[in-house]
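Below you'll find the structure, written out as structure tokens, and then a few comments.
For this view, one protein chain was removed and the others were kept in their places.
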Amino acid sequence: MTLTTEGFRDHFAAGGRAVNGWCAIPSPVTAVILARAGFDMLTIDLQHGLIDYQTMLAMLQAMSASAAPKLVRLPWNEPGIAMKCLDAGASGVICPMVNTPEDARALVAATRYAPLGTRSYGPMRAGAIFPDYAARAGDLVQVFAMIETAEALRNRDAIMAVEGLSGVYVGPADLGLSLGHVPSLLPEAPEVLGAIAEILASARRAGLLAGVHCGSGEMVGRMLAQGFDFASLSTDAGLFTGALRAALAAARA
Amino acid sequence: MTLTTEGFRDHFAAGGRAVNGWCAIPSPVTAVILARAGFDMLTIDLQHGLIDYQTMLAMLQAMSASAAPKLVRLPWNEPGIAMKCLDAGASGVICPMVNTPEDARALVAATRYAPLGTRSYGPMRAGAIFPDYAARAGDLVQVFAMIETAEALRNRDAIMAVEGLSGVYVGPADLGLSLGHVPSLLPEAPEVLGAIAEILASARRAGLLAGVHCGSGEMVGRMLAQGFDFASLSTDAGLFTGALRAALAAARA
Amino acid sequence: MTLTTEGFRDHFAAGGRAVNGWCAIPSPVTAVILARAGFDMLTIDLQHGLIDYQTMLAMLQAMSASAAPKLVRLPWNEPGIAMKCLDAGASGVICPMVNTPEDARALVAATRYAPLGTRSYGPMRAGAIFPDYAARAGDLVQVFAMIETAEALRNRDAIMAVEGLSGVYVGPADLGLSLGHVPSLLPEAPEVLGAIAEILASARRAGLLAGVHCGSGEMVGRMLAQGFDFASLSTDAGLFTGALRAALAAARA
Amino acid sequence: MTLTTEGFRDHFAAGGRAVNGWCAIPSPVTAVILARAGFDMLTIDLQHGLIDYQTMLAMLQAMSASAAPKLVRLPWNEPGIAMKCLDAGASGVICPMVNTPEDARALVAATRYAPLGTRSYGPMRAGAIFPDYAARAGDLVQVFAMIETAEALRNRDAIMAVEGLSGVYVGPADLGLSLGHVPSLLPEAPEVLGAIAEILASARRAGLLAGVHCGSGEMVGRMLAQGFDFASLSTDAGLFTGALRAALAAARA
Amino acid sequence: MTLTTEGFRDHFAAGGRAVNGWCAIPSPVTAVILARAGFDMLTIDLQHGLIDYQTMLAMLQAMSASAAPKLVRLPWNEPGIAMKCLDAGASGVICPMVNTPEDARALVAATRYAPLGTRSYGPMRAGAIFPDYAARAGDLVQVFAMIETAEALRNRDAIMAVEGLSGVYVGPADLGLSLGHVPSLLPEAPEVLGAIAEILASARRAGLLAGVHCGSGEMVGRMLAQGFDFASLSTDAGLFTGALRAALAAARA
Partner (left out) sequence: MTLTTEGFRDHFAAGGRAVNGWCAIPSPVTAVILARAGFDMLTIDLQHGLIDYQTMLAMLQAMSASAAPKLVRLPWNEPGIAMKCLDAGASGVICPMVNTPEDARALVAATRYAPLGTRSYGPMRAGAIFPDYAARAGDLVQVFAMIETAEALRNRDAIMAVEGLSGVYVGPADLGLSLGHVPSLLPEAPEVLGAIAEILASARRAGLLAGVHCGSGEMVGRMLAQGFDFASLSTDAGLFTGALRAALAAARA
């Protein structure tokens, strides 16, 4: 079953899994290369990626021939940019540093229409893509809160109890850093791996989706096997850099 | 009398009315098409429009041959972007979701120089356009608070009592949504139309200007007749889409 | 039957007609507005439009969700830009000022792979869009020569005898100018209308497709009824300007 | 008398002189800084400047509030780009390396409408700026041929006899290089200075305007005193670099 | 000793001084002109400059051949943009309007990794430029708080006591405005000059670096002599404008 924006929740409800492609390079051309490579879903990173809103719009437009859901990781939990990304037609947002239930409520407020939230109405591109958007936005928009600090870990159940979240997303590097470890997308410390498992368990109990950022294909496979609904596969820049080095080594061998 | 940035308040004080052109397409070329079409004033929408700061700057530059005031609708009530838009030479801002007097005070703080507010000084482009800007900014800059929620409706008189506002701007779609109706730029529900009239009445009492977003030329005419000082005529994207469909239908007839 | 790049010739061979949307505004956002409006095919104008290669690429990418063929009008009969447009995935080119059989042969050389032409191989985006592109390019790429001068009118049969052309495209403004009339996309001079009819007749005899640029929907209907395979409906900028003026007049009425 | 596009020839016919600002930096913001600094006319350099068509368009748009004529130096004597620059609203072109009467005729062909030339009709932005453009283009468009090689120097009278030129423009660096000297915008070699004087004398005899590129304000004054109609004052990049170094030296003194 | 990102603190600890170049023009080309002109350090102004994130990234990239530290003045004390600028490889930030210790703590939180702050980990470009970035970020990143209001002046010692600041930066125009004077980068009022001296004295006591914005080379020299570690020399736009006017005057003399 192909994952789509319209069928996002059904896909996972039916036990589907997804590999998420991660766009950190500010280029519609590389975005399309990702979109064609076969990822189940895609995320444009406005936080650590080198991308801002106008480039994100060009990337969304360029990827429009792909049915895969296209999420945006927000730069921060700020309502202005959250609403702009959704108006531009993003299938959802991943919000960094949701550490408290208040953070989660602010995120929901910015991304859900009344009465659940206070998102302002004006879905400029989203409304052109999705017929009857106002009525369907609750289903078409996914809202993920990142659990990536010690504080968030402690508050995870209270955060996940906030109505309006679609799920949570684990950032292993920040989580590790916050727990006193060297930040890494390939965490090995038992404390960090344990924390990841606890977040997943909480999500399962709360009936929320759970995603996680991974530093390798191996880790993606492991995390999906562990029960995560979706897992992000490194970044475009990381995979590209690795490929160039390998090709150069082969050429010089 | 042609509406200008310098004569903004005098125009309306003398009973003038204005039709506002609404730029949601991120393009200096379409911006100039609007500027040449004869609108009395123009607004670049950084909230629901597909436009960010750098493109807005290019649009302001491209429209510089037009004397019409060029406002910016802010993405949110955030001081950083508000100040940047004014430094870039915008004739004023329209700020979404001003729901409380505190919101209004924050808006004024970000857009007025001391002692009224705390806008930081450095009018990079504004100072090059307007001689003696520091002394005249109080007159050259218009600050509009959007009244577009049930909460703002209740607080409207307190909001309008905040010193430093030039006027209010009604967003019928969000206002309707907040009141439990389907969001529309062509509101028909008596409750919404009544709320619009109440906001106008409050503005009249407070001595503030009042503008409103309209979904059609007919509504613009009606709202101006009702007493609004200015009314926005749909959006560039909306008018463009309608024109293409009509032309295609004519071609195929 | 929906017109597509793959089915371009079959559509017309089966008697299909097409209304062509004309993009002169350098914006991926307006391009998509055209693509969604229902045109059968679209052309990005790199000659008189305000568009260059890099923006054209962004426009092609943005319109990728539409199945409509997307042609490019070249800035001039120059091989470098012709090849770049096709490599970028354009469904074909419309080349201005093809006045002699030599011009036509140069155009074919630049747009057809060996042995018919000398187009260089490297379909960067085209190859990613169209599987097996090298073998199918002869069918996937349409090449139109503009007949728009008195000289071209005299040479029209010799031009149309050049192997590799898909058809001809009439530019009424330049044709009129060359014949001594005021340039217009709504030609009324019998000499110009007669010349257009002669070009169409020659195309029919040569077995080539024939398109024409029109200044109104009425003219599109008339030209299609006269036998043209496709007709372009004004320009995006022209339709947009007209729509704004009409809406403003309605608002002020 | 302020120099304008409409009054270009009258200004010089009345004995007016002009200092030309030279834009080599690809930025609408720096273009406006030049436009506000008080130059009588401005030229955007698409040859040696770091600017291509799309950026030039943005620069022309940004400078639209200035009445000063805005010329474009073409990258080369190629009809495609020449026509695009004029369609974009440039007040004229300066064409490099016009070495023969054939070169001059090709330049005129690309920049003049029939019957004098074969410029294609479609003044997208020019037509929006200048009412009745088709009829007035002969006056509104200035065409300058650069005389900047030994070959051009020999052919100067034949070049200047080609109908349709507005004038000539001397490039001292290339002229010096071609005559065997080190290229410089501040030529001192008597042979080069003599050649410049001969070109000016030929222009006077032919009834053509004459401009020259200068490396300093002193040279501008000298060349205008010598009889040149207009003189370009270094480049934006050159003046900017010099200013920064001087300011730094002052700060460190 | 050349000032570098790695040796930033050592340079000043050894008594070094620095002249800071100020980029307000949104252009990688002008940025490089500054970088080549010999400034000891450079700052890209996202507050009053006409620059946003994506352009800042291009400017940082373009200046990458220069060893000079490249700071960014933030548009506001907002964590999202602060982190994005550092991830893009900026050598530090200058944050406007730090008026209270709470403001300073928020700034440190956004710019320092745990345990000192809560900066999110993902140094996309910074990590590629600086090996071992996670461990060295505390040294590689400079955080300057702007002291530029009467409130900040009163709170200066408490602000400077916040752990994690590298230093303070004085904005004379806003400081003067806040104290009731006409805003100026060349302050003459004794009250303003006295306030600047007090801020410097506090910084010295607190062991923090101190920088100041200056409107002329003379003032730079004076401020460095007074004890400031670094001083910014006007702006690129200001120096450029002045240079053009002077060159024009020379040409017309």
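Observations on the model:
A, B, C, D and E label the chains in the order they appear, each numbered from 1.
By definition in this document, contacts are C-beta pairs under 8 Å (C-beta built on N, C-alpha and C of every residue); 3 or more make two chains touch, one makes a residue touch a chain.
Source: prediction; values computed, not measured.
From the options C:Phe8, C:Phe39, C:Tyr53 or C:Phe228, the residue with contact to the chain not on display is C:Tyr53. Of the residues in chain C, those that touch the hidden partner chain are 52-54, 57, 78-81, 83-84, 87-88, 113-115, 118, 120-125, 134.
Residues of chain D that touch the chain left out of view are 24, 26, 47-52, 54-55, 74-76, 78, 81, 96-97, 148-149, 171, 173-174, 177-178, 180, 182-183, 237.
Take chain A: the residues that touch the chain left off the picture are 19, 21, 25-27, 29-30, 33-34, 36-39, 50, 216-218, 220-221, 231, 233-234, 236-237, 239-253.
Rule of thumb we're sticking to: only the chains that are shown with their structure count from here on.
Looking for a copy of the D-E interface in C-D, A-B or B-C, one arrives at B-C, which has over half of the same contact pairs by residue number. Computed from the mean C-alpha positions, the centre of chain B lies at a distance of 34 Å from the centre of chain E.
Along chain E, residues 26, 50, 52, 54, 78, 81, 237 each make contact with two or more other chains.
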